[in-house]
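Got a structure for you, written out below as structure tokens; questions coming shortly.
Note that this complex is displayed minus one protein chain, with the remaining chains in position.
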Amino acid sequence: MMTGYPTELIAVTALGCGWLLIGLLALARPHSVSWVARGLFPLGALAGIVLTGLALAALHHSAQTLVLPLGLPQLPLHLRLDALSAVFLLLIGATSAGISMFAAGYFRTGEGTAPGLLALQYHLFLASMLFVVLADDAFSFMIAWESMALSSYFLVTSQHRIAEIRRAGFLYLLMAHLGAVGILLCFGVLQGGSWQFSFAALRAAHLTPLWASIAFFLALLGFGTKAGLVPLHVWLPEAHPAAPSPVSALMSGVMLEIAVYGLLRVSLDLLHAQVWWWGLAALGLGLLTALYGVMFAAVQTDMKRLLAYSSIENIGIIFLGFGLTVVFQAFRMPVLAALALAATLYHCLNHAFAKSLLFLGTGSVLHATGERNFGRLGGLIHRMPWVAWLVLAGTLAIAGLPPLNGFVSEWLLLQSFLFTPTIPHDFINMLLPLGAAGLVLAAALSGYVMVKFYGIVFLGQPREARLAQARDCGRLERLGLLWLAAGCVFLGLIPVQMLALFSRVTEELLGASLGTLSQHWWLLAPLSAQRASYSPVAFMFSIVAFVALTLLTVRLLYHGRVRRAAPWGCGGSSLTPRMQDTSEGFGQPIRQIFEPFFRLQRELPTPLERAPHYRVQVEDRFWFWLYAPAAALVQRIARLASVVQQGRISVYLLYSFLTLMALLVLVL
Amino acid sequence: MNITGVTAQCTEIAMSVAAAPLLLGWVNQCRAWLQNRRGPGLLQPYRQLRKLFHKDAVLAANASPLFRLVPYVEFASMGLAAAIIPSLWTGLPFGAAADTIALVGLFATARLFLALAAMDIGTAFGSLGARREMLVGFLAEPALLMVFFTTSLIANSTSLPTIADSFARHPLALYPSLAFAGVAFLMVLLAENARIPVDNPATHLELTMIHEAMVLEYSARHLALIEWSAALKLFNYACIGLALFLPWGLAQGPADPGGLLIALPATAFKLLLVGAGLALIETLNAKMRLFRAPEFLATAFLLAVLGLLVHLLLGS
Amino acid sequence: MAPLPLQIINLCAALMLLLSFAMLSQRRVLTLVDLFALQGLVLSISIGVVAWNTGQPHLYYSAGLTFVLKVVALPLILHRLIRRLDARWESETLLNIPTTLMAGLLLVMFSFALAQPISELATTLTRGTLGIALAVVMLAFLMMITRRKAVTQVVGFLAMENGLFFAATSATYGMPMVVELGVALDVLVGTVILGIFFFHIREQFDSLDLSHMESLKED
Partner (left out) sequence: MALLILLGMPLAGALLLGLLGERRWAPELNVLASAGTFAASGWLTWRVISDGPMLVWNQQFFMDPFNVFLVALTALVGFTTALFSRPYMRIEEHHGRVNRRRLRLYHSMYQLFMFSMLLALTTNNMGILWVAMEGATLATVLLVSLYRTPASIEAAWKYFILCGVGISQALFGTILLYFAASKLLGSEGSSALLWTHLDQIRGQLDPTVLSIAFVFLLVGYGTKVGLAPLHNWLPDAHAEGPTPVSAMLSGLLLNVALYAVVRCKVLVEGSVHSSLAGNLMMGFGLLSVLLAAFLLWRQKDIKRLFAYSSIEHMGIATFAFGMGGPVANFAALLHMTVHSLTKSSIFFTVGHAAQNAGTQTMDKIRGLVTISPTVGWGLMLGTLAILGMPPFGVFASEFLILITAMHEHPWTTPILLLGLGVAFGAIFSRVQAMVFGETNLQRLPHPPVLLPVFAHLALVLMLGLYIPPHLAAWYREAARLIG
């Protein structure tokens, strides 16, 4: 149904080009912070807000397409704006608005790459994500996809003088490239001999189940690499923390979701989600990822790494939802599939807001203190109240607590899990509900992780004396944080409206809408109110009212006298900040419970040591199982191959001679 | 939503809030009896609260506003939970606003805030307690949710009043899955309410305490609110257990005044039984070593999942 | 009984093959050059015979060119170079000489087998010689592989050119003139450049032994 003039699509494309233009403008005065940061970044944020509006508008239209006279001769660049793209455009626009606003206040001179160049890469990154979502053929998709990887790589390595950052950047780009290879192969399989690479053609291509499955797993591999699906996740905890915080926010909050978009596009739109066990595989991997991510998050000692692992966890949850969607769809239960998809999309959006908020918060902390290590932070709620209170919203959202947004998507996902016993397959209908157990476990653990994160960074006493000099973030940064925190709250309160939007996506992809959501605008009741309902507005209102009422009552009936005193020192001398629990200590129970999953290196002090020293390092087993052997293998083959080039001219001549002989024999 | 509904709802909350310390007192009293002590009497928790409310609050010098806010949030969360849980009526207006999943979320919220408050002062005990509390929580929460899952699958709804309703109205049927769920729930109840064998509400021994370690820095009205919400939590959990496993006698909706006449004594009676049972369990068991607690809770979680599986396998 | 020209050409072919084997087994560099000159002579004679037989004028030029280049100019240059560089003896070959000769024999058989289907198509009188030409090329190749001195490698290279020329004449009655001129020019220039190179090599390595030139490799 192509109707009308693609107004929104053209506007969105123009906006993408606008971002590019902003980037180029930054090159005009690359070293001027005032020009780049105070002038251009807010402009970029404005563009993000406009994009949000456009995406909302586009959600109310049918799909729009556009063919640009660019690209390969047989394959011009196709663009398409449909409901799925619109949702992700909404995500990009809304999240990037906050991040850009924050970045306006964040970037300063003298940190690696010149600000102008950074701005160019940043806006290139934004624009390429936008075009990934718009791309409607394999070639333009790949271009946008790899540009996204490339620009983010440069952003990651902006402080390239630090060796770990270089290593992280390399690992990132290498993995991104491998993932892209998978995606490319996937498209190659998808065309199924039709030799057409526009998505319209891929959608129409008929594949045998075997080839379709191969395509699906290639897509899972490719997009999973980008999304950080275990065991393809190793780059993520290295690269995300290495980047400047607004970039970490974009990568964790937006780019990972774009990877999810790619997977949704390929498997639901192009492959029509035909085979149920695809979903099972995605679900299994998602579960593994969620648990693995959160487990590792719990034992981190670096706040940005913790958040990166937490992103892995959330990606796992998203994949869980995605897998469920595929299972339902393959069993021809479109309404339930729609519910699961809505949960997935919702979680994408929620994660985007909350994780960006948290990463930006760490950025502020980093700027104020220069520290990323939990062991040297603490008590910042006194010095940085704005950051602390706004980040609290993100913390609660990531922990999946009502009435914030993280809870809604998990709620929806659990609701869809509750329908899995109705699947007409004897074994699956018993297996799947167990997924819910895993999901709940991951969600509960993420609460643990968030307490650790927030408690150690913002609460308690400052662990270093110089933290007393920390300053709260500036106005632009506050604005950015505020936008995202408000988003977290807002998204938590309007699930009904959001589901109405997602309904357009599900209609388009799965052929089923979410039906009549509810009689009331405030009551979320998918499927039937009898079955389950949730009203975040009422919830929020009640809890606020209850708190207010209690406060008032206590104030009215009793006195309000307060004395300040030193905290209880256990009967001994005064407490020092060093006596607080450390992040290692906080992670200890998790380390103990899930010991087989970690690769631990402990250095324990002996009784005789003068300066006792305790160190524990947690490493990823996958690195040693999968990546290190692969790298060693490549090196070994390379060493073998180097025998070919051993310097003696006679041998070279012999090669030539033998080649000639062999070919002649072959020909005869 | 009509005025009757709101009135009933408020009544229920008020009664829960008011009766919660009584249940705690009853449990303590029973325990004292079982241990051959006289006990402080049923009303001791009220006296305690009154005393605390009268005291001057002493705050640590570096307490943040979060620290002062948390007792109220805590209290509000538990109050709200009481609104969700059908202790007297089913079909109350607030029942639609939050289901069992939201209820678990609400408990989690309360726990998270308390843990944050515990870490706020920056004493060793506070963060120790917070860590332990979160450890208990992350295992207990899934177990609780799995229990709810099993019942939800039986009742085809996640709404707690609906579940209770459907259990109460349907002819008696034996659900083996509910047996597993029941045991799991009991274990969760003990753990979540800082009861023996996971925690001891009466101890302040640093090696073992969980809940008490978190609230060490609280005093006066803040402590009162926290204690009160702890009592309310116990009350709530007891009511959840009743709603899930012994739902008979609940009044059906606010427009059923006759039902209330049955519901009130029925609930009171059941709560008395529950309290006595709890005291019995606490007396018969010894406190576990702390690092055994995860095993205990993992067992609870497994039982809950097993219950779910049994339900799916047997369809009952 | 074949006509006389054909007999002569066949004889030349046999001689060329013989000379190739001789070169393969020869250790003295100066003798090697002489053998090369001899091969050139045989080549130019055979080209002359073909020219006489077919009456194609450009083949006469070709024969003359070959004679001048391969019998006079190149051996002269090489002789002078060898004297000045004092590189009269080949050091130990990489493969001992009997083995090399055995390998050469196999190569000849292979070449004949390869040339068989091609020769069957040929309309020229001299078609049978194509196999020999190929064998000469291959033997020269073998020599280049087994020798260690820069000079012998060059002689092998030039002997290969001989074989190619022989192939050109025997199979096709010679290539077009332009091409032959070009090829000749290239060979000449190449030899000159090689001559220059010998000096550079000696300057840098104090020897013309190729075993010094094995530093560029992967390790």
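Note that the chains take the letters A, B and C in the order they are written out, and that residue 1 is the start of every chain.
Criterion: a residue touches a chain if its C-beta (ideal position, glycine included) is under 8 Å from a C-beta of that chain, and two chains touch if they have at least 3 such contacts.
None of the values given here were measured: they were computed from a predicted structure.
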{"item": "Displayed partners of the chain not shown (whole complex)", "value": "A, C"}
{"item": "Among C:52, C:112 or C:205, the residue in touch with the chain that has been omitted", "value": "C:205"}
{"item": "Hidden partner chain, touching residue among A:139, A:374 or A:453", "value": "A:139"}
{"item": "Contact footprint on chain A, counting only the chain that is left out", "value": "69-74, 139, 142-147, 149-150, 157, 160-161, 163, 166, 169-170, 173-174, 177-178, 181, 184-185, 187-189, 191, 193, 195, 197, 634-635, 637-642, 644-645, 649, 652-653, 655-656, 659-660, 663-664, 666-668"}
{"item": "Footprint left on chain C by the chain that the document does not show", "value": "114, 117-118, 121-123, 134, 137, 141, 144, 150, 153, 157, 160-161, 164, 167-168, 171-179, 182-183, 185-186, 189-190, 193-194, 197, 200-201, 203-205, 213, 215-216, 218-219"}
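Simple rule for what comes next: only the chains that are shown with their structure count from here on.
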{"item": "Chain of greatest Cα-centre distance to chain A", "value": "C"}
{"item": "Numbers and ranges of chain A residues touching at least 2 other chains", "value": "none"}
{"item": "Interface hub residues of chain C, defined as touching at least two other chains", "value": "none"}
{"item": "Chain A contact footprint on chain B (complex, rising order)", "value": "53-54, 56-64, 66, 69, 72-73, 75-77, 79-80, 83, 94, 96-99, 101-102, 105-106, 108-109, 111-112, 115-116, 119-128, 130-132, 134-135, 137-139, 141-142, 145-146, 149, 152-153, 156-159, 162, 206, 216-217, 221, 225, 291, 294, 301, 304-305, 308-309, 312-313"}
{"item": "Touch list for chain A against partner chain B, complex", "value": "378-379, 381-382, 392, 396, 399-402, 407, 410-411, 414-415, 418, 421, 429-430, 433-434, 436-437, 440-441, 443-445, 447-448, 450-452, 454-456, 459-461, 523, 525, 529-535, 538-539, 542-543, 546-547, 550-551, 554, 557-559, 561-568, 570, 575, 577, 579-581, 585-586, 588-590, 592-593"}
{"item": "Chain C residues touching chain A - in the complex, by the definition given at the top", "value": "94, 110, 113-114, 117, 141-142, 144-148, 153, 210, 213-219"}
